[in-house]
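Heads up, one of the protein chains got dropped from this complex, but the rest are sitting where they should.
Per-chain numbering from 1; labels A, B and C assigned in written order.
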Amino acid sequence: MKLIYEQSKTGRRASALPHPDLPVPDLPAELRRAEPPRLPEVSQPELVRHFTKLATRTFGIDTGFYPLGSCTMKHNPRVNERVVALPGFRDLHPLQEEDGAQGALELMWRLQEILAEVAGLPAVSLQPAAGSQGELTGLMLMRAYFADRGEGDTRRKVVIPDTAHGTNPASVTMAGYEVTKVETDARGNLDLDDLRAKVDAETAGLMLTNPSTLGLFDEGIEEVAAIFHGAGALLYYDGANLNAVCGISRPGDMGFDIVHFNLHKTFSQPHGGGGPGGGPIAVREALEPFMPVPAVVRDGDRFRLDYDRPQSIGKVRGFCGPFGVFVRSYAYIRSYGPALREMSEVAVLNANYVLARLRDAYELPYDRLCMHEFVLSARRLKREHGITALDVAKRLMDYDFHPPTIYFPLVVPEALMIEPTETEPKETLDEFVEAMLAIVHEAAEEPEVIKEAPHSRPVGRLDEVLAAKRAVVKYGFEQHPDLRAEGAPAEPRQLEAQKGA
Amino acid sequence: MKLIYEQSKTGRRASALPHPDLPVPDLPAELRRAEPPRLPEVSQPELVRHFTKLATRTFGIDTGFYPLGSCTMKHNPRVNERVVALPGFRDLHPLQEEDGAQGALELMWRLQEILAEVAGLPAVSLQPAAGSQGELTGLMLMRAYFADRGEGDTRRKVVIPDTAHGTNPASVTMAGYEVTKVETDARGNLDLDDLRAKVDAETAGLMLTNPSTLGLFDEGIEEVAAIFHGAGALLYYDGANLNAVCGISRPGDMGFDIVHFNLHKTFSQPHGGGGPGGGPIAVREALEPFMPVPAVVRDGDRFRLDYDRPQSIGKVRGFCGPFGVFVRSYAYIRSYGPALREMSEVAVLNANYVLARLRDAYELPYDRLCMHEFVLSARRLKREHGITALDVAKRLMDYDFHPPTIYFPLVVPEALMIEPTETEPKETLDEFVEAMLAIVHEAAEEPEVIKEAPHSRPVGRLDEVLAAKRAVVKYGFEQHPDLRAEGAPAEPRQLEAQKGA
Amino acid sequence: MSFLSLTERDREEMLAAIGVESVDDLFAQIPEGVRYRGRLDLEPALSEPELVAHLEELASRNAHSGSELSFLGAGIYDHYVPAVVDAILSRGEFLTAYTPYQPELSQGVLQAIFEYQTAICELTGMDVSNASGYDGTTVAADACYVAKHATGRTKVVLAETLNPQVRQVVKTYAPGFGLDVVEVPHEGGVTDPDRLAAAAQDAAAVFFQQPNFFGCLEPAPDLAAAANEAGALPVAHVDPISLGLLEAPGRYGCALAIGEGQSAGNYQSYGGPHYGFIAARSDYIRRMPGRIVGETLDAAGKRGYVLTLQTREQHIRREKATSNITTNQTLLALAGLVHLSWLGPQGLREVGETCLALAEYAKGRLSDAGFEPMFPGQATFKEFAVRVGRPADGVVRAAREHGVHPGYPLRRDYAGLEDALLVCLTEKRTQAEVDRLVEVLAEVAA
Partner (left out) sequence: MSFLSLTERDREEMLAAIGVESVDDLFAQIPEGVRYRGRLDLEPALSEPELVAHLEELASRNAHSGSELSFLGAGIYDHYVPAVVDAILSRGEFLTAYTPYQPELSQGVLQAIFEYQTAICELTGMDVSNASGYDGTTVAADACYVAKHATGRTKVVLAETLNPQVRQVVKTYAPGFGLDVVEVPHEGGVTDPDRLAAAAQDAAAVFFQQPNFFGCLEPAPDLAAAANEAGALPVAHVDPISLGLLEAPGRYGCALAIGEGQSAGNYQSYGGPHYGFIAARSDYIRRMPGRIVGETLDAAGKRGYVLTLQTREQHIRREKATSNITTNQTLLALAGLVHLSWLGPQGLREVGETCLALAEYAKGRLSDAGFEPMFPGQATFKEFAVRVGRPADGVVRAAREHGVHPGYPLRRDYAGLEDALLVCLTEKRTQAEVDRLVEVLAEVAA
């Protein structure tokens, strides 16, 4: 379909704007715009149709099953959209005086209390914009903590398991730390021997996802915590998989000192085609003085912002964080109340059910019950029929499913990382299982159907190598390159690299 | 796809409801429900997915071009949805005291003033729920008017042209009148000779759509009015085609005594898959005393409901009519202001452009410029290639267009009634023209492609005869008939009867 | 104009293609004498931000159920509309489609209507429902038309406890249908089956409401029996939200069940747009007004849905049609279906129980405060009439000063009930709010 720019026509417009009867002053000539930006010129009917059409070419949770591992694609209740649109929230300026924002401040304070309870840690900052920023903030807290203790120069290393999400090492570097990698053992737990060998006085901390990205709870977590705490280091909990353990096991109780939440995962912020998210952090008392400013505090029955935190690392984002995300997640948690545990129970039940039905047809690298998600390998399909994880993913689209995360975690070859979430009915899980089994069958019977999949989408497999090579990243108007003229790719090349998570 | 009832499972639910801690009294046993209604039992995630899927199987203006003649499928601005949802409108109880509803009353009063100006008639009632009810209300006014003049028993007939919409004769009967039919002349105007022969002292009035359902302005309208008024009868204006003449020619000036508006056509109430609509009426002074109660009146700077209308016909609908529809249409008209004429100008321009490009390829029964819509005949295609208007309609779906109205008006064989509306861009009109021309080409080259169309929809042509014969009009749960088991129709039969308008 | 899509250049090209000089030439067919030469005397155009500001100002002058604690009911109810209703109704495909004349590209809305028809039939215990009528008043007129043709009789009987607006609309339509209207007074807040039986002789139909306009539960099975006895069609006017607890009209002998759908899925919206529902026993299927969706197959044997039984309708049957209705209230009926699907059988029951419990609590608290029931001893559902000891209009005025709208003064429709307020409790109200009502009434009416 056409780009909106390709539909533009000079003089057409979708907006009607007020024109006060006032003179418009001249701007200094050297600052004035020479050429107007070539924004779309379409009428309102065209505008609505264009974006409606784009929407129908987008697959969301509302469209169907979306078992994208590590992303917790659960149902997004519409009541959350209703409350976030209340004018008292939506049209509230972030610099409003505190006495004109008591409702917003109270909501944030309440959410902090809830997150502290779920984490099992006393102090919360809502400020980080997403999990990755929560990580970075947590690492900055480590820095500040060790600097305060005079260990800032010695503790330079952060331990990261080989199953870690890419954000973990990336955050480590951005925080000015160095990565120390540790391995996963045969049961899918952290390799304790490897760990013991690597943790020392230069270690600032560990970053761990638990359950791990393999969907497995680290059975040695108590020992892991002891190793780090014994060495004077801290433990950071990557909360991406918290959906498995709410009310079942608390990161603080596991020994973690810093935790981030992915509100968009565990607490159902709609993912919006890529965002927004929310990455609040919870920490132990010892780390609280370093938390970002402002803190949201309660004084009797008033709520206020506290900037008076001399040891604070500062600000990591504007204002108090993504407030609308807080409203949605607060609403979500209040819909469960103390029964939040049930959310995690069903997430784990759903995952184990799908696992039970698929474990024989695919390969299961770690032979255990899983938590809220699990990772299969398509290695056998690849060996026997040349069908890769990528092929399975593409073929699933023809069955109207969003594919799982693939090629992640990196320790599993041809990984298929499947996270059904708690909101799916058994019927959907069964249909997905049938499709996955049918694909195994097809791999043997008619592999080319899979290789050429998807067959049911507006485009076939797209050439990712061409995209990266030509780097056409915006519309070029008259100069827009005609890739077609340069010849269609005989066989579009996709990267067999992580897609999802 | 499955019916929502077919997805139900005992014990599943989408709602969470308050449970006050109060005793629930017993109801008298003989009034208590014995068996609960078998409403759907689905979770909230399933509910949202089900209706999302149904939506994507529905074609609206937002989906694409919708030239359904006589229905004025114009763009529905989203700002109207915004304002109608303001709590002050949306959550206002219709029995609120007048001093707590001044904003609503003022809005209705303002809309009345606007409609009076557009109609060129002084008195307006917003109460009727749609065009058809506007018609019936208008005919009731005629009855009351003539009864008041002592002519109630003699004037029993209402004249209806052969081009009239089916609601006109249906309304006549429901109002207790008899239909007198008149013919259309060779130019598409009312046949004045036929008219003169039929209008007499028994005639209560005329119901006319002008421009007519042929999309033609009646060139003899002044003479028509003279004939009826000369005979002491009244003229009723079916406002379905008002979109052609706003600010260009006013029904009151044409000689009409009663006019209805279709707010959902001319003034862009979204059609909602069949409704709601709004059918206000405007009348001359002489008819005002008979208008429905309550009237919305202004006293200085206060607005109130006036029930003190002793000659009123009474109420035709609850409260003051479909208020939300008024909000949207008021907003729509205020977006144009005095430039409302431009809306009609462009509607007529768009129609004439499409007509100019199609007139040679199809047959044009009345060789004139058109107003906001026009009627072609597929008679030649049928004769030469066996391709009917119905076939053309079905094939258009494969080009992603909603078909025009077909088989209406009845005076044109194999009628294709095309109304582009003013909101469409020229590009869309051109694409539609190309498709219509392509179909003419296909009719000669590969008629079976057309006969078997549509090819691109979730179902093929459906058997309307089977539907009427079996009359399965609700889900039967365990007893639901299995039509498939009774055998698929070799050739699904569609009614070659009016579809649209 | 942002709703228009033509550029100047487009216009010129199009005029050229048509072969005229100007847009004005297109209107040459309009006789000079009826051309409008003026400029419409309308207020200036408003840009989108200005329009919103203007309508916000108008809306701010309405006291709505978010700004005032309200116990108003009397036919339109402040039930909770779940967020899924808004989400689904705002989908452009549903919002901007029209009647599904062309089923192949309208399967979504057709299936939705079929599901709606099923829900209405389940609620009412009937065999067929149409796709919606205009509202709870006009479906009564529709039912008269059905009854008239089904029985050939020329009279309809209305219980006085039937919603006054419904009665008014029936009376407006009746002369055109050639029907006389007879009303049966209530006795102590309900209808006496014997008096109804007497009136029902030679009647085409007998209408009553359950719960009735006073909120009282009618002896509905007895009323239906009285009508059937006389060969008149018993027609029950029912509130969908009551039908989780109250028996379905189809189970106690009614020929038709009708009602105002607003309480299921629609906002109050100052009275509309809402939907009316009409459902009937299968005997009357070919006399039903309006659109009906039916199941069928395509050539491949795939199930699909179409508008059906169209030979009843105006576009085919014209002056002999069963009704003139065309545009109906599908979007609002869809809201009803979504709301009912959200509730499910269990939720519907719970909403009913909450209303019932709150209403009983309110009755008790009011009685403790000295406000006696208007119709003592009558069972009620979510509404009841209470005596406030002085003219009710004044009490409403005074209570609203305290931010509470205590209910509807029945004297506006029923002479003699001067001090009666009709008080309504939905599941949105709370115990504390009832306490506040009692407090305010005690203050203003004591």
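Simple rule for what comes next: a contact is a pair of C-beta atoms (placed from the backbone, for glycine too) under 8 Å apart; a residue touches a chain by one contact, two chains touch by 3 or more.
Small disclaimer: the values here were computed from a predicted structure and weren't measured.
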### Message
Residue by residue, what part of chain B touches the chain that was omitted?
### Response
9-19, 42-46, 48, 52, 77-82
### Query
So which bits of chain C touch the chain we can't see?
48-49, 52-53, 56, 66, 80, 82-83, 87, 90-92, 427-428
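Methods note: only the chains that are shown with their structure count from here on.
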### Chain of greatest Cα-centre distance to chain B
A
### Task
Express in whole angstrom the distance between the two chain centres, defined as the mean CA positions of chain B and chain C.
20
### chain A-chain C separation of Cα centroids, rounded to whole Å
46
### Centroid distance [mean C-alpha coordinates] between chain B and chain A, Å
48
### Query
Where in chain C do residues touch two or more other chains at once?
1, 3-5, 10, 45-46, 48, 82, 84, 86-87, 92-93
### Residue numbers of chain A (touch at least two other chains)
9, 12, 16, 43-46, 48, 52, 77-78
